[in-house]
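One protein chain is absent from this view; the other protein chains keep their places.
Here the chain labels run A, B and C in written order, and each chain numbers its own residues starting at 1.
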Amino acid sequence: MSVEVIAIGGYQEVGKNMTAVKVGEDVIIFDMGIHLDRISMHEDTDIDRMHSLDLIERGVIPDDTLMKDVDGKVKGIIFSHGHLDHIGAVAKLAHRYDAPLIGTPYTAALIEKQIKGERKFKVNNPIRPLNAGSKLKLSKDITLEFVQSTHSIPQAVFPVLHTPEGIIVYALDFKFDNHQKVSPPPDYKRLRELGREGVLALIVETTNSTNYNEVKTHSERIARNILEDVMRGPLQEKTGMIVTTFSSHVERVQAIADIAKKSHREIFFLGRSMERFCGIAQKLGILKLPKNASIYGSPKAINRALLRADEDRANYLLVTTGHQGEPDALLPRIANGRTPFNIKKGDNVIISAPIIPNPTNAANRHIMERRLKLKGARIYPNAHVSGHAGREDHREFLRMLKPQHIIPAHGDLTMLSAYAELAEEEGYRIGYDIHILRNAQAQVFKS
Amino acid sequence: MSVEVIAIGGYQEVGKNMTAVKVGEDVIIFDMGIHLDRISMHEDTDIDRMHSLDLIERGVIPDDTLMKDVDGKVKGIIFSHGHLDHIGAVAKLAHRYDAPLIGTPYTAALIEKQIKGERKFKVNNPIRPLNAGSKLKLSKDITLEFVQSTHSIPQAVFPVLHTPEGIIVYALDFKFDNHQKVSPPPDYKRLRELGREGVLALIVETTNSTNYNEVKTHSERIARNILEDVMRGPLQEKTGMIVTTFSSHVERVQAIADIAKKSHREIFFLGRSMERFCGIAQKLGILKLPKNASIYGSPKAINRALLRADEDRANYLLVTTGHQGEPDALLPRIANGRTPFNIKKGDNVIISAPIIPNPTNAANRHIMERRLKLKGARIYPNAHVSGHAGREDHREFLRMLKPQHIIPAHGDLTMLSAYAELAEEEGYRIGYDIHILRNAQAQVFKS
Amino acid sequence: MSVEVIAIGGYQEVGKNMTAVKVGEDVIIFDMGIHLDRISMHEDTDIDRMHSLDLIERGVIPDDTLMKDVDGKVKGIIFSHGHLDHIGAVAKLAHRYDAPLIGTPYTAALIEKQIKGERKFKVNNPIRPLNAGSKLKLSKDITLEFVQSTHSIPQAVFPVLHTPEGIIVYALDFKFDNHQKVSPPPDYKRLRELGREGVLALIVETTNSTNYNEVKTHSERIARNILEDVMRGPLQEKTGMIVTTFSSHVERVQAIADIAKKSHREIFFLGRSMERFCGIAQKLGILKLPKNASIYGSPKAINRALLRADEDRANYLLVTTGHQGEPDALLPRIANGRTPFNIKKGDNVIISAPIIPNPTNAANRHIMERRLKLKGARIYPNAHVSGHAGREDHREFLRMLKPQHIIPAHGDLTMLSAYAELAEEEGYRIGYDIHILRNAQAQVFKS
Partner (left out) sequence: MSVEVIAIGGYQEVGKNMTAVKVGEDVIIFDMGIHLDRISMHEDTDIDRMHSLDLIERGVIPDDTLMKDVDGKVKGIIFSHGHLDHIGAVAKLAHRYDAPLIGTPYTAALIEKQIKGERKFKVNNPIRPLNAGSKLKLSKDITLEFVQSTHSIPQAVFPVLHTPEGIIVYALDFKFDNHQKVSPPPDYKRLRELGREGVLALIVETTNSTNYNEVKTHSERIARNILEDVMRGPLQEKTGMIVTTFSSHVERVQAIADIAKKSHREIFFLGRSMERFCGIAQKLGILKLPKNASIYGSPKAINRALLRADEDRANYLLVTTGHQGEPDALLPRIANGRTPFNIKKGDNVIISAPIIPNPTNAANRHIMERRLKLKGARIYPNAHVSGHAGREDHREFLRMLKPQHIIPAHGDLTMLSAYAELAEEEGYRIGYDIHILRNAQAQVFKS
């Protein structure tokens, strides 16, 4: 029985991840993501109303048209976690496959939301939540297992396929974090067991593979400690206070809420995506907000909240979207004077996010920060830690899993290459058991 | 008789240059520029209709309100060259002073154009052209002299004041270039003579003072040679061809025209500012375009030209505005598909300009280049040399002039400081004879 | 009564700090440091045997010859903390002044050690330990107070002079760290009181003033957490394990010991300076090593320890000098194969220090790391946090102290300027109440 890994998206860029694995006649698909960069290149795009072929041509979603030549039956579409570069294309692509959509409960709820927002296509695939630590038989030959992972969103897992030819591990995206409060640590024990059982192939993210400086990614505990020190003063001052972070980073949102809980300030989480990600997390019992916290997502509710905060600035903490300075998000609009909340001299703005590296973000963020500063705000950038494994984390991962074959993914050629050099240090060889694929290429493992 | 140098603008930023010099009861003003950065921070601004006080508050033009406290009579407003960061505020500020506007003929023509475009203020100051190498008596005690300089625009000069207390040299902006075709080399001989006569104070630009790598700025001959090599292939190919550069950089425009002259291609210079700067330069006999070249500035004429070039791409060379990727300029609009000229696979785009360092430019340029590449264009960035003196050029300048006092200008504190360290190497001392001023500060030289 | 601040060293470089303050006829000196860079430029230098004038000429120690023109009597030489750029020149310069040497007990012990090592000069000045929180009358008009600070060495203080003209605060070097285990947090309450009493002048370090990214310096708690995560795996593995850090960074050394305490490994602290700094700290009860830890400083003892560790690598943790890769320090010598401890495949090397930015360090560190990697070691660089206040820490400091005058120190012109711009944001003005001095310049505050 042959096993084939087909690179559909995310092998030449950071984004629009999608990979197919063919085991005999059965096909499994991992992730259906969008390429966020490309969207911002065509800002006028109303993606909800667009056809998938247009989006493929523009490079926004993976080009899965090659799947029509893949001879086999799709048995499941599996999502590793709920970030948009992994689930964002589900509403555009899933309806072409007669197969269930599988993710952890939080991921599944986000997929459902994604499908509901779609205007062009009708997506009727069943959605099957599966918990970390559980298994699901997908076909006679293939059983799916979700192994607990950690990342910068709750309920991230390593989806693992048990096949007659060996185990296939899909490791997009993860970090090794033993100190998250919302999520348990990765299931190292199970990973080591898999290694002993025999891993045929590892498909693995490479986001931090070119970072030779921070080789073991800092834990969320570090972010929490930094936030504690940075927020302490501002919470006590009689000035306005804003924190901005990733809406989907529930662990971070929880940390902000926990730190602010004991202060006299009322906490407003503001923004449409804040409502989406945190609202669902709250409903599923993942996020536990204190009594003095509320989430507002509709423009009207946000404006009302901002108005209250503007009039009584010492008594509110605003947690907003907009950390990249993207012009239509909330914080940039506040910076721009387009909301009822007016920045005043001495207001504190804490940015719990990095600049996601690309020149547009750098410019947007720069403009936002400068506008805030011109209005007198103090800015604390970069209260953040990465959500992706570092080089030495990857090395440990390889030692746990001992895969026969490695397919680096989720990056451009430079990142895949940097990962490959790491794997070479561990005894693998490019072209033999390390396979660098380009989108639309496939690797067959003979049995 | 006391001499006082008053820093009005450009002492905390690159832009909005303006300096006053008071000699006894007479006051001389140098330059009235805008801060281009600040405008792009408030993109919706229609500057032609705005009041100067609004513009001052936004940091777009120099804050000359302090001049009301300066006890003396303004005898002349002198412009060193025609770039907007030196003349761009003339229409907003000059009418407050009862004094003539003085510049070289090309600079004077640009000032006139600037004033004509103004909608808010009526500027009636007389405009007095003065040639490099000439003198003009401004008051009983002060004679102005224009000493030939070189920069990235024609007819740049060092304005020099002869006063009873010594000579004052205003050296914003210059490079030492012995190989320009449009402009003669700087008048080193006269500079040395001034040094022997006795320079009381030198006010000097610092743009390249933090560049420790290219310490003698490359001549325009280098840019010409680079362009020759880069343009040779594209001129012969049967594909579309675009060069973009600074409209005001007539030397560069001349070089592009000279290189393309012998090719079979017709040359179109396109863009409103291209028409302004090159049109005037042509009328004054500075720019000499070959027969196969035309300039188009109106939207209609540009569109017609682009349409012709699109249909017969092998036979045209387009020279356009838009090298910074600024969204409304021509090349970015071409990149965006918003003009009749469609980029096709193999078209060559040569960018004869650096990215003027700031994150917005970096982002705009990046987006423009990526769009051009997605459409199949080959891009040749950075066919350019700087227009500002390097550290070793500055050292030679100091040795020529031997000024008693030095006031570094045209930069932020880091740039002024880097220049000051250079001057220290030449025997000056910060706080004694090197004076670092902030906007609105003044330095008095007792006689 | 006039007050004068005289910049002697450290106002044009990071290193060789020395400042004099003249109050009426009394003179107080702060710090006598060396410039470490300059020593490594003349590697063959045997500094212990050299004369101070030679060292002055080479730029290694502050040029205090100008003090002969200062009309007044030196009443005390005060040391802020025990780093070599603050105390390293004491044995070369102190004997010229008839005044006591004053520091906290740990600093005083290090000064004593410094003087004992001297071969050229006989230094007989009395050494007076003074605790943080205590005062000492230095003359009729001047009382010294030590206010608790935090830095990357124990018992760092803000030396404060109470004078008839107001308070003078000397703030070289500090960070605001509320989570050190060896040192209590800074005495914010006392700093605020001083602000209310009236601070005439603040002399302040500027190390991190150009860091716009980490604006509140991370606490040592962060370093401890990072080390915990990084050391956990290696402590359990059966391979060799080395940690390298600053010998004087007792807080860090304590953290390393605490983390390793519960492991099965025996801990060896190795290196001459490790013995000096940690030995004294241990004797004074500052550093509390666990039972499974020993310190070895002599070449013979070090070799014996390395031999034992080499034979039984799984059972030892080596904590060594040499984090900058400086060729004669221990870790680079291990990397080079010149010690009895041979690096083997899988050994873990943790570098709890940054590259102190200069090209020689970058090269040495690079070579060391590459040699270690060639031998199979895994390297974890940069498990570290800074010991210097960030921009927003400085802003808070200014708000606490509300000084009338500010003199930025401990940096080159770029760093002093960056600090000055921060002070401008807080309402100060360069040239009025912010004074940028060069070595050998003085600032007089008239009363």
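FYI, a residue touches a chain if its C-beta (ideal position, glycine included) is under 8 Å from a C-beta of that chain, and two chains touch if they have at least 3 such contacts.
Bear in mind the structure is a predicted one, so any value in this text is a computation, not a measurement.
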Options A:136, A:301 or A:413, residue touching the unrepresented chain: A:413
Identified contact with the non-displayed chain, of B:142, B:230, B:289 or B:434: B:230
Omitted-chain contact residue, chosen from B:178, B:294 or B:342: B:178
Residue touching the undisplayed chain, where the options are C:307, C:363 or C:444: C:363
Options B:120, B:218 or B:402, residue touching the unrepresented chain: B:218
Where the missing chain touches chain C, by residue: 41, 358-360, 362-367, 370-371
For chain A, the residues touching the chain missing from this view: 413-414, 416-418, 420-421, 424, 429-431, 436-438, 441
Positions on chain B where the hidden chain makes contact: 178, 212-216, 218-219, 221-222, 225-226, 229-230, 233, 378-382, 392, 395-396
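As a working rule, only the chains that are shown with their structure count from here on.
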CA centroid of chain A to CA centroid of chain B, Å: 46
Intercentroid distance (Cα basis), chain C paired with chain A, Å: 42
For chain B, residues that touch 2 or more chains besides their own: none
